[in-house]
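One protein chain omitted, others in place.
So that you can tell them apart, the chains are marked A, B and C in the order they are listed, and the count of residues begins at 1 in each.
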Amino acid sequence: MLVVMQATASAVDIERVCTAISDMGYQPLPMPGAQRTTVGLIGNDRRVDGSHIEALPGVAEIIYVSSPFKQVSREWREANTQVTIAPGVTFGGSDVPVIAGPCSVESEAQIMAAAQLVRAAGAVALRGGAFKPRSSPYSFQGLGKDGLVLLQRAKAETGLAIVTEAMDDEGAHWVAEYADCIQIGARNMQNYSLLKTVGKLRKPILLKRGMAATVQELLLSAEYILAEGNDQVILCERGVRTWDPSSRNMFDLSAIPAVQKLSHLPIIADPSHGTGVRDRVRPMARAAVAAGADGLIIEVHPDPNKALSDGAQSLFPQQFSALMQELVPIANAIGRRMPTLAAR
Amino acid sequence: MLVVMQATASAVDIERVCTAISDMGYQPLPMPGAQRTTVGLIGNDRRVDGSHIEALPGVAEIIYVSSPFKQVSREWREANTQVTIAPGVTFGGSDVPVIAGPCSVESEAQIMAAAQLVRAAGAVALRGGAFKPRSSPYSFQGLGKDGLVLLQRAKAETGLAIVTEAMDDEGAHWVAEYADCIQIGARNMQNYSLLKTVGKLRKPILLKRGMAATVQELLLSAEYILAEGNDQVILCERGVRTWDPSSRNMFDLSAIPAVQKLSHLPIIADPSHGTGVRDRVRPMARAAVAAGADGLIIEVHPDPNKALSDGAQSLFPQQFSALMQELVPIANAIGRRMPTLAAR
Amino acid sequence: MLVVMQATASAVDIERVCTAISDMGYQPLPMPGAQRTTVGLIGNDRRVDGSHIEALPGVAEIIYVSSPFKQVSREWREANTQVTIAPGVTFGGSDVPVIAGPCSVESEAQIMAAAQLVRAAGAVALRGGAFKPRSSPYSFQGLGKDGLVLLQRAKAETGLAIVTEAMDDEGAHWVAEYADCIQIGARNMQNYSLLKTVGKLRKPILLKRGMAATVQELLLSAEYILAEGNDQVILCERGVRTWDPSSRNMFDLSAIPAVQKLSHLPIIADPSHGTGVRDRVRPMARAAVAAGADGLIIEVHPDPNKALSDGAQSLFPQQFSALMQELVPIANAIGRRMPTLAAR
Partner (left out) sequence: MLVVMQATASAVDIERVCTAISDMGYQPLPMPGAQRTTVGLIGNDRRVDGSHIEALPGVAEIIYVSSPFKQVSREWREANTQVTIAPGVTFGGSDVPVIAGPCSVESEAQIMAAAQLVRAAGAVALRGGAFKPRSSPYSFQGLGKDGLVLLQRAKAETGLAIVTEAMDDEGAHWVAEYADCIQIGARNMQNYSLLKTVGKLRKPILLKRGMAATVQELLLSAEYILAEGNDQVILCERGVRTWDPSSRNMFDLSAIPAVQKLSHLPIIADPSHGTGVRDRVRPMARAAVAAGADGLIIEVHPDPNKALSDGAQSLFPQQFSALMQELVPIANAIGRRMPTLAAR
């Protein structure tokens, strides 16, 4: 921690800051500059809360130089963490697995059709919401536990791994029972009680970036899960709030190299929510792989014109299939591989 | 709902959209323009999900003209809802009650000192976190249930109403038992499971605006609570995400008249989180009252330099007291009143 | 300047940074921490460009502790700068002058009517665009030099000071000849050639904050003007880009205390552009005065329903007049005064 003094700070002000640092049990190191003095704090092992020092007379700013995260950081573990959610479906290695399927599970016919078509096109996992967080209480809220049963049936039929969202403690236990990976949605990224709950489960977690979360906040939320003993966490960039009405969200692909530098955890990309517009899903899915994403999650619907939610951003089956073909040479160009499931 | 066609849309494209609208059970009304055609949808009683129409060939854009909210809107109830959290503490009328106190309950001595000083200065309710949502799992997380007991003791001593945060279902039940108003924090504004839980409780709710929530999203989150039968909801502007590093948040005071036009619910302002910098709390608290806020919530600490959290934005006792004096003529200038508790 | 090293940086990495600092002519001061080392740079008198050091192996981050501005800062000049644009119209003292008038000068009848009504209500200066920066090349671009002549006539008739925008060098010279204060609009806040031009003129400048400019960038743009010898600069908060579609801009009133702490220059507020919605102008104008703004600039039109531009945010004459009455007790509550022109 560094305490930057105002140019007009007096010797007494600087002394007062040094005393406050000593009182906290650390050693102060004043460093006079031509324009202003900075006081360092020696001996802290992790982030110190210096907000009360910020309040002392003559203090301009507090700067934290220690990283606020611990177990999620590359400094804690240098090699990539590989998260295997089902046999042959590993995130964080050289494979770039694709999770695909509809926004919501709507019916047995719909989810079976979706599962078969995404598997045929090369996806290795199936997405589909049973519990749906909707902005309005009057929108379709998902089939709930019945949706989980249908997802399990789709898995039995196709061999696809299942990824689906949980919105609360009870839901998390249900999802853990029926699925291979528990998704925590953007709106719950800072629902710390839920993060602690899933940190205690022994299931892989897909943690989506919040609507306006910084990369640091995303990593701190992951830290909540690791701190409970679960290091099987896959992060996900899914677009963030934008002031540009031409897009539903702003797809922040540079978060991918940013996270990969700071953390050993895998990070995948969701070009469907990331753009919110079907025409942009295909170019941005390609861009995500070229940027080094450790996987993709894509909305595909057997008949998007009849979808109960997110129809406008769901790919048509043939669009998804064409996209999967395009991704192969791009992955290969950077030394990676698009995995497929063995024939059954 | 209006479907705007591309300038290049063919007659067949327009016909297809009309058919889709008929299939949904509504009546289509095409409206040709010089540049492009718009198709209206007649007969919808509430928001229709037209995302699959957005996907049809020749469609440029879908525009929703129905308001997505119902019970929270002024069209549903024209007069202001008044929320009384304790005798003499009413939000939504001509009073402008002030809730004040420390960020966290730290000890009996601290919370008692805080309660006495804010009451003496003119506050009518006490804030103080027992359950603290912290970005890092390694930061102080609050005293939990013990903190609630201390708050109750402070109430017994001073007569101040108690406002404190709940982060999950279990916490909500505890807070409902010990406090007068349950706060839902910014990070949980879209935790729909928690919103449903507190919607079923018969306690006033203070719902803070999410970090990057639009006014519409804030109102839709309130709608979740009202839809469960609880209309005792106070909204709160507390600053939103900003790209300007000179401020912790951007305090969006114009959300106050914006909400008051759309909804009958009261809205208060939190200049402490709204700015994150002590020096700005006083001018911005004044500004909030002048803008028509229905109340204030302010961080004050008996000794901010020793606060366990948010020290840099907590007011010193004498600053708070001076601010309370300044607010009286401003409230009066717009026909409102700063209430105080009767002497005990 | 401080160079924060990565936790994994080697002694060689640290040594390399020290050498680079020495090569720049400064003295390096390494400060080992428990987690990572920070290297300070001693002896710099103003901001050093350390971007090439950021690139050295083992460097995590560069932190600048010197303020990047000079003549605009309170450290350069402690007392407020007072800018008098005409007799009795001074920004930066205890007065809170109001500049009011239409978005554009449209005709002699319109600007004369506007001038008379704003003067009668208590404004001391007249605004009105002759050169209009419009997003579309096909929108009304203003009357140009003819508009300046009409403004001058309005001044002769009413005694109001004239504030109007210049968009380029030639326009700046014309405005300097006909008006009392040259406005630089938000879109040109970083048009450095224009800033240098008006820095050489001997006229007061009203510099509006750019659409997404930080407080620091606003002050650096003002620094361009002062660096050319013109310290008669009034800053203006006019709302910034927002992701909330409920508002045209987000009115960042906390920029007012933020600027006043960092700089001696006066800062006024523009609630008309700041909100973009007529109903919010009145509460937010009150809020700006309560927050300590050194003046206001407000759009008023004799007949907003017929305005050629910005009709929806222009006040009706009677609304403006009511607002001016409301502002008096608010200004007085914080020890300030709403000035008026002497009767003629």
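By definition in this document, a residue touches a chain if its C-beta (ideal position, glycine included) is under 8 Å from a C-beta of that chain, and two chains touch if they have at least 3 such contacts.
None of the values given here were measured: they were computed from a predicted structure.
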Candidates A:41, A:124 or A:289 - the one touching the absent chain: A:289
Among A:274, A:302 or A:317, residue touching the chain not depicted: A:274
For subunit B, residues in touch with the removed chain: 2, 4, 6-8, 29, 31-36, 38, 40-46, 60-61, 63, 65-67, 75, 241-243, 245
Residues from subunit C at the interface with the omitted partner, ascending: 20, 46-47, 49, 51-56, 62, 68-70, 133-140, 167-169, 171, 187-188, 190-194, 210-213, 217, 220, 223-224, 227, 241, 278, 304-314
Interface residues of subunit A (partner: the chain not displayed): 212, 214-216, 240, 242-247, 250-258, 261, 274-275, 277, 279-280, 283-284, 286-292, 326, 329-330, 332-334
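Rule of thumb we're sticking to: only the chains that are shown with their structure count from here on.
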Farthest-lying chain, centroid of Cα atoms versus that of subunit B: C
Innermost chain, taking as reference the mean of every protein Cα atom displayed: B
Whole-Å gap separating subunit A and subunit C, where each centre is the average of the chain's CA atoms: 38
Rounded Å distance between subunit B and subunit C, as computed from the means of their C-alpha atoms: 30
Shared-contact residues (touching 2 or more other chains) in subunit B: 212
